[in-house]
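Here you go, one structure.
Note that one protein chain is taken out, while the other chains of the complex remain in position.
Moving on, here comes chain A:
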Amino acid sequence: MTVQQRRPEGAQPFHLVVVSGGTSDPSSTRMLADRIADRVRTLAEERDEKVATDVIDLRELATEIGTALVSQLMGPKMTRAIELLGRADAVVASAPVYKAAPSGLFSSFFHVLDNDLLIAKPVVLAATAGTSRHALVVDHEMRSLFAYLRTMTVPTSVFAATEDWNSKELGERISRAAIEVLLLMESGFAEKIRTESWKSYQHEYGSAGGTELDIDLSSDLMRLATGGSAKPSGKPRP
């Protein structure tokens, strides 16, 4: 196999952000996320690439997530998390399963993010549970949330029930998900979407974590704002 070098010498390392919904310390949800992130890093090194990882432990953000849900206030930790995710090249999102669903803390964190913060970013979805009966939570519950956020979820879901921790197959699934997300980062897909097609998604002023500040002065509404008619101009949207 030829090793493909994606970036020139001295290029910025890939920025991988781990979001863990684990609540204990140590947490199996966090451990699963770390194993995936480690594997991505190892695979990248084999290909002469570097990965820098930041971790968002949602447990530390619990009260700020609650505040954000019921008010419009983003606390300093939420602000930092949003800033990290906004410039992430890829995300590992790992949730504990509660009552046949990703934990409320995990889901709520993603509920309060701007809809366009994660567009086209590669995401590895992972979950832990006490029983393998929860195995489809990743595909049935988490994948739809991340589809709504228009992320690029990798094909392999990583699920670990108690009995999986010592299995060789879990390690293989982790490796598969890791190479998938690495290849997506290498492709530069998310960045190309941002430079070539970003405007074709729905945005609000100040969305994407406060970075979406472009104002289209030629829109129908802007025409109306400046004394024009509310009738659509028929101008094709970009």
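In this text, a contact is a pair of C-beta atoms (placed from the backbone, for glycine too) under 8 Å apart; a residue touches a chain by one contact, two chains touch by 3 or more; residues count from 1.
Criterion: contacts and distances are computed from a predicted model.
**Q** Which name from "Extracellular solute-binding protein", "FMN-dependent luciferase-like monooxygenase", "Cell division protein FtsX" or "Maltose/maltodextrin transport system permease protein MalG" does UniProt give the chain that's left off?
**A** "FMN-dependent luciferase-like monooxygenase"
**Q** Where does chain A touch the missing chain, residue by residue?
**A** Chain A touches the chain not shown through residues 66-67, 70-76, 204-206, 210, 213, 215, 217, 219, 221-222, 224-227, 229-231.
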